[in-house]
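First the structure, in the form of structure tokens, and then the observations on it.
Only one protein chain is missing from this complex, and each of the others stays in its spot.
Now for chain A:
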Amino acid sequence: GRARLSHSDPRGWDGRVGPEEEVEEEGWHGLYPGHIRTSPLQKALLAAGSAVVALCDPYRHDMVAVLGETTGCLALPNLRDKMRHHPEGYRILQERPRICLSTLDMSRLRELPDGSLGREYVRFLEDNKVSPDTRMPPKFVDDEELAYVIQRYREVHDLMHTLLGMPTNMLGEVVVKWFEAVQTGLPMCVLGAAFGPVRLSARKLQVLATELVPWAIRSGLNASCVLNVYYEQRWEQPVESLREEIGIFPPP
């Protein structure tokens, strides 16, 4: 049988269909496709377990995602409120845009001038061999709007890399996590920022501590909420101008 949307928000929280969403969700009883209802005890166990696994094996992205969802109960409503009180953020919440290969016109973005957000984003994806379709859909968030907020945060993560000019190696990821921790307050970001560096060499740690982290923190504090930017409408805008507008200092 097809997935039933009758007992969920009629808006359907994802406006379009990415290739991964075409798989029908048989008999889901949650607030959105993929939602799994959990008791407080289960959430606590999930948070603890995913934290341990994510620390031991940082490549378990699914565990990082689960950790974010199970610990975000304070930070996510906060973020959602910030979005609601901002005109662009509010529009994003209404229109629910998604950043995935089916909604992006990659060839058009590639043809944009160098230095524009779209061109640099595509360059980042190609240089680091990543795709916007690898983000985990949320499962354990018990509010469908908050589920969208965390999904948006995940999809915007690659744009953060682009705006901060950081690659996807361990060092770059840690820097972005520091920035995101300051920006969003998500415990998962804070934990990632605090524990990520344990796997770095001494030399990298030094660069991290003396230059990159202070810059990331300063930018994070100075910048307005990054989820309040409708990136899909700003592909042509030069990265530097967007940085200035948001309040991110130029990378060291």
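Here is the rule we use: a contact is a pair of C-beta atoms (placed from the backbone, for glycine too) under 8 Å apart; a residue touches a chain by one contact, two chains touch by 3 or more; residues count from 1.
The working rule: contacts and distances are computed from a predicted model.
For the chain of the complex excluded from view, the name given in UniProt is "COQ5 protein" [choices: "Serine/threonine-protein phosphatase 2A 55 kDa regulatory subunit B", "Signal recognition particle receptor subunit beta", "COQ5 protein" or "DNA-directed RNA polymerase subunit"]. The hidden chain makes contact, of the residues A:Val66, A:Ala181 or A:Leu208, with A:Val66.
Touching the missing chain, out of A:Leu45, A:Leu101 or A:Ala194, is residue A:Leu45.
The chain not displayed touches chain A at residues 1, 26-27, 29, 36-37, 39, 41-42, 45-46, 49-50, 53, 60, 62-63, 66, 139.
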